[in-house]
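Notes follow the structure.
With one protein chain held back, the other chains of the complex are shown just where they sit.
And now, chain A:
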Amino acid sequence: MGNKVCALSEDQLEEYQACTFLSRKNILRAERMFRSVSDRGLPAVIHPECASTYTVPYQSLETLTELKENPFRRRMCEVFSDDSSAALTLNQFLEMFSVFSEHAPREIKAAYAFRVYDFDGDNYTGEDDLLHAVKHLTHDMLTPDEYSTIVSKVLEESDVDCDGRLSQSEFTHVILKSPDFVPNFHIRI
């Protein structure tokens, strides 16, 4: 790399490679992306404490090309952040892209997809969550009747214990049967 200052040390890179599904190149690209949306406060060389404390607020994150048109971007950032502020540190940022990378196994993707679609955070995907998801998808173009039909159909298809909501295992069981899930649940860095 010559004289260029590398923001992450070798040890850090190795650590990230061991703990995430990102390759070395992708980790460096992700770090550049993070830098592009953070303000001047991010130092040129990122130490481990800095990587877990320096947060970028949601307003800056949602300007990223990869996220700006995604209807679920707010929820995605919330899932990976500490509280529900949707502000991310570098570690959380890398984790998010690790889950969305193509090497992440399908069970991990399913687990995080469940969390993303669980808008109220109660560990169940209830009717409200489903309604929320469909509204995000269709930009409010359907009538309320149609929304309730869709929600009831979804529950009919997947609610095994008939409690009116989907638990993690029900969700995972169904979503993994969909061949489009893994290729679609993928963000290229």
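We take it that a residue touches a chain if its C-beta (ideal position, glycine included) is under 8 Å from a C-beta of that chain, and two chains touch if they have at least 3 such contacts; residues count from 1.
In this section, contacts and distances are computed from a predicted model.
S.K.: Match the chain absent from this complex view to the correct UniProt protein name in "TMC domain-containing protein", "Transmembrane channel-like protein", "AP-2 complex subunit alpha" or "CHHC U11-48K-type domain-containing protein".
M.R.: Its UniProt record gives the name "TMC domain-containing protein".
S.K.: Which listed residue (A:Val5, A:Ala18 or A:Cys162) would be found touching the missing chain in the intact complex?
M.R.: Here the residue in touch with the unshown chain is A:Ala18.
S.K.: To test your reading of the contact rule: which positions on chain A touch the chain that is missing from view?
M.R.: Chain A touches the chain not shown through residues 15, 17-21, 23-26, 48, 52, 65-66, 68-72, 91-92, 94-95, 98, 100, 105, 107-108, 111-113, 117, 130, 133-134, 137-139, 141-142, 146, 149-150, 153-154, 157-158, 168-169, 172, 174-188.
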